[in-house]
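Apart from one protein chain that is not included, each protein chain of the complex appears where it belongs.
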């Protein structure tokens, strides 16, 4: 692993590389599930409606705050696979500047080789979560510039 | 031709036999058209809404009255082919008793070999005309029995 | 809806499966196990061929054509109506209305009957296990009219009770709309008895037959239903098809729903005279190939035999029920004997989405979520479940393989 903060792109590449080591789908999912289990759950007081990104299949929670010009993200989900993916999204996007987030589209989920099963039409809340992060990034940027 | 009044069935058979002589569709239609041209048109004073059997494609006019226990029919149409067929329907059904009309379904149109082109779904008014004749026959029968 | 114990021929499932081309594929390298039949059914080759034939040899606009093709298409479409009338033992062909699906069937009645007949202070009665399609149209027309939507409770086994039903009927009750078989949990409701009670109080009843028609032969006159509706795509027919059956006296009395070609007799800019039934409710060019293909689907089902299908599905139901119940930590929602092979379940400590997503990689297609029955899910204290719904082309072997896959997935998630 590289020392120091990687770019969004670099983190994505690293994740994709990591996943390429796994043989079949179950190893990939085992890894995602492990990531989900490791991610601390939201404390009950943060599981608020306002932090909720409602999906049709599962829910995601998300909080954002600005620390030293970078957006810090926390997230959670009631579905374990989604939670594992949330962990990856946080790893990729958290603690980057609004500009970095705005200008770098996420590609790693498609590249994991599980894409069909995790596509936006599954409406598991992940897609909406990513949209929401972008939306916050724009808002923070506007605030910083004003 | 047989002497004396034929049964509905006999008249139908005769018509069908007659048509079997014709070679192709155009000869059959020529005959129907000739029959249509021969049938006297309704006088304007009888072309009333109440005598009209509205079809989607063409209209038919029909009057009925009871003469000596038999139903006498007069008819007309604005389409020539339909008018020719009306002439045949009158020939078959007119001046028969209500019972005869009620108990003998018309089959000759189907048997002419032009069936598809003259079927009820064409909604040329013919089908509704035949239904109306049956309806009157029932009404006259009820009246005679009461 | 009881099976005749006699004259049952065991199904030759291998040969039946040959009739469904889609079943013979691999998904993620595994043989497809299609257990999402309550969402939509697969189509036999006979239906696919019929659609193909329509477009290849018969296609044209129906009614009022003066030419051969139009005659073919009209006869095929109206012949389909006759076949469906016979299939459901409706008294008249005029009582069979082609619709896009059950959702449209219910909307038509809620809008056309409801807007004319409901008023402030009236009640509409439904059950606690309705599909959203049989909740929201009534809810919205009730809001519009100031009427109230009353809900017959569902017990812990997933059943409704006839005495409770009767006690909820009052002089305010103006309409009753009930699901015949629950898509969420598979329970079969005693609609015949319910209709008899409703009719004692002169209340018309609509039955949502979406999940009943694929599994049982329906006789609308025997049920004495005032309206009965279902979706064609769930009964091995084409997408975009469905039927609304309505007793003539109700349909006659209702204003038209959509306006346009075919439902009109005479138009001027000032005034319009509407066509007679069934056309009054069929505005515009219909889904011709769909209606024809739907009749073919029933032809196919009849060729296998309704009683044979019912007997086999019951066998499958009991076999699967046993196997499902052996799964560690499983909780099956609804627990009634009188049901179709639909299993709605949750597994302790897991989320349905996770199970569904991973089962996909084992070739298994099930549905997860609320199945458009949010209130029913809430009744069982869950926001979502996994649902495996079987058809007569499914096998015990598939059940076995499904259970193996499910256990594997659960183990990974724990």
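Every chain is named by a letter (A, B and C) in the order it is written, and numbering of its residues begins at 1.
Everything below uses one rule, namely that a residue touches a chain if its C-beta (ideal position, glycine included) is under 8 Å from a C-beta of that chain, and two chains touch if they have at least 3 such contacts.
It should be emphasised that the depicted structure is a prediction, and the values quoted were computed from it without experimental measurement.
Peer 1: Missing chain touches which shown chains?
Peer 2: A, B, C
Peer 1: Have a look at C:288, C:330 or C:390 and name the one touching the chain we're not showing.
Peer 2: C:288
Peer 1: Of the residues C:364, C:390 or C:410, which one touches the chain left out of the display?
Peer 2: Reading the full complex, the residue touching the unseen chain is C:364.
Peer 1: Given the contact definition stated above, which residue among C:81, C:131 or C:174 touches the chain not shown here?
Peer 2: From the options C:81, C:131 or C:174, the contact with the absent chain belongs to C:131.
Peer 1: Which listed residue (C:66, C:221 or C:276) would be found touching the missing chain in the intact complex?
Peer 2: C:66
Peer 1: Extract the touching residues of subunit C with respect to the undisplayed chain.
Peer 2: That gives, for subunit C, the contact residues 21-22, 25, 27-28, 32, 34, 36, 39-40, 42-43, 47-48, 51-52, 55-61, 64-70, 100-104, 106-107, 110, 131-133, 135-137, 139-140, 149, 151, 231, 233, 238-241, 258-261, 264, 266-269, 272, 283-290, 353, 356-357, 359-360, 364-369, 372, 374-375, 378.
Peer 1: Considering the entire assembly, which residues of subunit A contact the chain that has been omitted?
Peer 2: 54, 56-57, 116-117, 119, 121-123
Peer 1: If you put the missing chain back, which residues of subunit B would it touch?
Peer 2: 25-26, 29-30, 33, 56-58, 78-82, 117-118, 122, 124
As a working rule, only the chains that are shown with their structure count from here on.
Peer 1: If you average the CA coordinates per chain, which chain's centre is most distant from that of subunit C?
Peer 2: Between subunit C and the rest, the longest centre separation is with B.
Peer 1: Indicate the whole-number Å distance between the mean C-alpha point of subunit B and the mean C-alpha point of subunit C.
Peer 2: 46
Peer 1: CA centre of subunit A versus CA centre of subunit C: separation in Å?
Peer 2: Here subunit A and subunit C have centroids separated by 39 Å.
Peer 1: If you average the CA atoms of subunit A and of subunit B, how many Å lie between those two points?
Peer 2: Averaging C-alpha atoms per chain gives centres 79 Å apart.
Peer 1: Can you pull out the residues of subunit A that are in contact with at least two other chains?
Peer 2: Residues: none.
Peer 1: Would you please write down the residue numbers of subunit C that are in contact with two or more other chains?
Peer 2: Within subunit C, no residue contacts more than one other chain.
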